[in-house]
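Please read the structure below before turning to the comments.
The complex appears here minus one protein chain, its other protein chains still in place.
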Amino acid sequence: MIKAGIIGSTGYAGQELVRLLMQHKDAEIVWYGSRSYIDQKYYDVFHNMFEIVDDKCLDDNIEELAEKADVVFTATPQGLCSSLVSEDVLSKTKIIDLSADFRIKDVNRYEEWYRLKHQSPEFIKEAVYGLCEINREDIKKARLIANPGCYPTCSTLSIYPMAKEGLIDMNSIIIDAKSGTSGAGRGAKVNNLYCEVNENIKAYGVATHRHTPEIEDQLSYASGEKVVLNFTPHLVPMNRGILVTAYANLKKEVSYEEIKEIYDSYYKEEKFVRVLEKDVCPETRWVEGSNYVDVNFKIDQRTGRIIMMGAMDNLVKGAAGQAVQNMNLMFGLDEAEGLELVPMFP
Amino acid sequence: MIKAGIIGSTGYAGQELVRLLMQHKDAEIVWYGSRSYIDQKYYDVFHNMFEIVDDKCLDDNIEELAEKADVVFTATPQGLCSSLVSEDVLSKTKIIDLSADFRIKDVNRYEEWYRLKHQSPEFIKEAVYGLCEINREDIKKARLIANPGCYPTCSTLSIYPMAKEGLIDMNSIIIDAKSGTSGAGRGAKVNNLYCEVNENIKAYGVATHRHTPEIEDQLSYASGEKVVLNFTPHLVPMNRGILVTAYANLKKEVSYEEIKEIYDSYYKEEKFVRVLEKDVCPETRWVEGSNYVDVNFKIDQRTGRIIMMGAMDNLVKGAAGQAVQNMNLMFGLDEAEGLELVPMFP
Amino acid sequence: MIKAGIIGSTGYAGQELVRLLMQHKDAEIVWYGSRSYIDQKYYDVFHNMFEIVDDKCLDDNIEELAEKADVVFTATPQGLCSSLVSEDVLSKTKIIDLSADFRIKDVNRYEEWYRLKHQSPEFIKEAVYGLCEINREDIKKARLIANPGCYPTCSTLSIYPMAKEGLIDMNSIIIDAKSGTSGAGRGAKVNNLYCEVNENIKAYGVATHRHTPEIEDQLSYASGEKVVLNFTPHLVPMNRGILVTAYANLKKEVSYEEIKEIYDSYYKEEKFVRVLEKDVCPETRWVEGSNYVDVNFKIDQRTGRIIMMGAMDNLVKGAAGQAVQNMNLMFGLDEAEGLELVPMFP
Partner (left out) sequence: MIKAGIIGSTGYAGQELVRLLMQHKDAEIVWYGSRSYIDQKYYDVFHNMFEIVDDKCLDDNIEELAEKADVVFTATPQGLCSSLVSEDVLSKTKIIDLSADFRIKDVNRYEEWYRLKHQSPEFIKEAVYGLCEINREDIKKARLIANPGCYPTCSTLSIYPMAKEGLIDMNSIIIDAKSGTSGAGRGAKVNNLYCEVNENIKAYGVATHRHTPEIEDQLSYASGEKVVLNFTPHLVPMNRGILVTAYANLKKEVSYEEIKEIYDSYYKEEKFVRVLEKDVCPETRWVEGSNYVDVNFKIDQRTGRIIMMGAMDNLVKGAAGQAVQNMNLMFGLDEAEGLELVPMFP
């Protein structure tokens, strides 16, 4: 039985981790960390957990946690995980960081986009970027995982085969993404009130969103070229789900069948990536509550572009589900354990 | 392995059955019945099932089905199940009927409220009303289950302890219920279009809704008195969930503690009924995707009334989940098998 | 041109007042009061007002305001208006208070339900309860208006004819009400975040909601009896709208036609109350953005009860619209001026 601790268990991603781990047969939660709700019953914060979780919320004492837990999930704002990690801690427990602290390999780039001083740059090199479909073997051996961001997971998996195969102009990429509101977190802000989000759609962080360098890095690794791209996220009035619509210029004329074969070759062995059938567009409703990413593409011969699309649940594959997938890999379990969730509709 | 057939698998309740049975370790689906989509891939109707279900939809041939299936779920409009059932069929397979055909013991009452001629009144007596918490022992031995309606399940479980204990005036009961839109089914009707339901709340079927006699019957059995009550359902702009707010006059002054003790005594052994803590109101968000019914009550000393409240997921405990719970009981499995679902929030 | 000042102009009700007054041909706003946003452009708080309102938000200086404004609207939490009102102020300007400070005639009752010490009980007697359809003549002569609460407006107008005519048992009234989320205000609270309200319905303030005594008082005045009733509000995932479903025992058998005639006789001259046709239930979508209250009723002969229903926009007839209607009456204008708004659908 893997003993898991969660720092930041009372945010939306933290709570989703609890949901998934409660249904995981080889893991149990030994620490419900939450600065805001110390000593309160966890089910008082999330009443869905009544009669399921009886524990109280604890402070984030990393030393004690490292002793008790085989793995620690940090589902906290940026800057916290990097302040906790140390050789001592990593010698005792594994860490899966759901924040951005270890996702960007170039510390200057991290500090520039996040406007934070990195607290432990010496661990950046060791950290493995936990996009399981791409870095599976490294993840198995890792002590410290940088669990990918929600937008980067969906964007990278949607574009990866085209980038890797060198079929698109890497400087032509435009990613227009749409997210449900759970991605904005559980903080009490006027802009996230029901009446402000409902019956509205807006872009935000235009040309400045922090997931931009993360996506650029991953696509650079894939293509072997330095990638600069546009990424524009939008806030959608729904709880869960991310949809990515990405555009790029094709380097040469290719047929639907050729591209389909490529996507299939990358993903047919991947349980959690579903390449849809021709002309079926990914939709967030079909992946809700599950760890799937649905991808597809459309060639526009008139403009010579390809439109690559992906849909997933931002709290599962975009956060807690992928974290559990990483845990499974790190502990030698079946990668899908606890994640065989049929999407819930409607 | 229990072989299950579903007639009406392409409605919302039918699809939820598929979701639950796909995650059930002792059952498999052998028949995806659907008159509207015969010969189409099931995943073409519900894309969430892509790469999960590869079967095609079939016609509802009950003879063939009875041969192949150990249990048949009928998730269809009223009138269909009663036209299919026969001694021959029941000698070969068990039936769990999610429609109303066998819920009302008095056939005249059924025909009056449903404005339908009952097709097989000779089986009404045998049919067991599948409210597991109340009729558990009979269900275990049943061949034919009348799976309770969504509103009646939530209403009955909310009021049952008070009715059974004789603490309320049974002629004073008023049930004001609210349901998500999946309860209205997947038929293409203008009134169920997104723009008609969104940003709206309305009552419907006022004083005439067909779940009224079903609730009255159950509360009559509980109290030993003939019950006539008001039941008013409302349509709420959300996908899933039923909330019941029920009012009744207390026969005498009682304390919170006395009533709490009664509710606890009825439900503390019941896995799927959660009696909430004092002053915590049931909310549909805390049960979504799960088989739980959350119940609680409030005594209003000013008026001498008690307000009894219940929340559940109409597609799970209100339909498919309770059907699986019945199946588990009928086949001697752990009652909770395949139903240990942590509610999904948000 | 009536000069209007608004204290609390940056709440939802305050902003709705701005919307309505901007479209009113005989009024202009001279003061946008807001403690939270002093010196900020009003359109920075509500971008819908960009290029429409160019003013900045001001502090709530009642002396200065009283000099400048012919009428002051207070759209603030309870306790503020009563601390501002004085003989001096009322000698210079009229006040329409959208809070509860002057709605309850018995100051002890106010203080008990609101748990506040009333700051100016000497003005309670003078204040006129601004339910225009009922107190029209008094409103015309008033200096100080207690603008009714949203739930009490809808509840009272739905039940009033039955109460006034003595046709229902006044001790049997149960009001089950449902409101959109704008009624919860614009404060930054976790419970009002999008993801908490969306896909959820819940009761709140069960047996303790502060609008209870207000409704009881109004129905007591109508019936001449002391009324004690149950009032249960629910929070619905939509922006605007209140639906009231009220139940009462009929004192004797009456026909649909008799009751219809009574409702018509009370409301046929009332522009803003629409008595719907037989069997048409009020729905909030049909009144959104307008000052209408749609009412109807259904007799349930089985139980001897009548179900009375009402729907309105909580921010218009339930707050700002009724406030403007009161202003029109107080200043001798056409009562409907600025309020001839066709409901916006969808």
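Lettered A, B and C in written order, each chain numbered from 1.
The working rule: a contact is a pair of C-beta atoms (placed from the backbone, for glycine too) under 8 Å apart; a residue touches a chain by one contact, two chains touch by 3 or more.
Because the structure is a prediction, the values reported are computed rather than measured.
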Hey, which of B:K189, B:K226 or B:R302 is the one touching the hidden chain? B:K189
Can you tell me which of C:R274, C:K298 or C:K317 touches the chain that was removed from the display? C:R274
Using the touch definition from the top, which of C:S9, C:S34, C:S99 or C:S182 touches the missing chain? C:S182
Option from C:D54, C:E67, C:E126 or C:E340 whose C-beta touches the chain left out: C:E340
Applying the definition given at the start, please give the residues of subunit C touching the unseen chain. 12, 15, 18-19, 22-23, 46-52, 182, 199, 239-240, 274, 276-277, 280, 283, 285-290, 294, 340-346
Footprint of the hidden chain on subunit A, which residues? 171, 174, 176, 178, 180, 195-196, 198-204, 206-207, 228-230, 232, 234, 236-241, 243, 245, 247, 281-285, 288, 298-300, 302-303, 305, 307, 309, 311, 346
Where the missing chain touches subunit B, by residue: 12, 181-182, 186, 188-190, 192-199, 237-239
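The rule we apply is simple: only the chains that are shown with their structure count from here on.
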Validating interface symmetry: for the copies subunit B and subunit C, is the fraction of residue numbers used by both over half? Same or different. same
Chain located farthest away, centre of subunit C as origin (C-alpha): A
Express in whole angstrom the distance between the two chain centres, defined as the mean CA positions of subunit A and subunit B. 36
Subunit B and subunit C have mean C-alpha positions lying a whole-number Å distance apart equal to 38
Find every residue in subunit A that makes contact with two or more other chains and list them. 12, 182, 199, 239
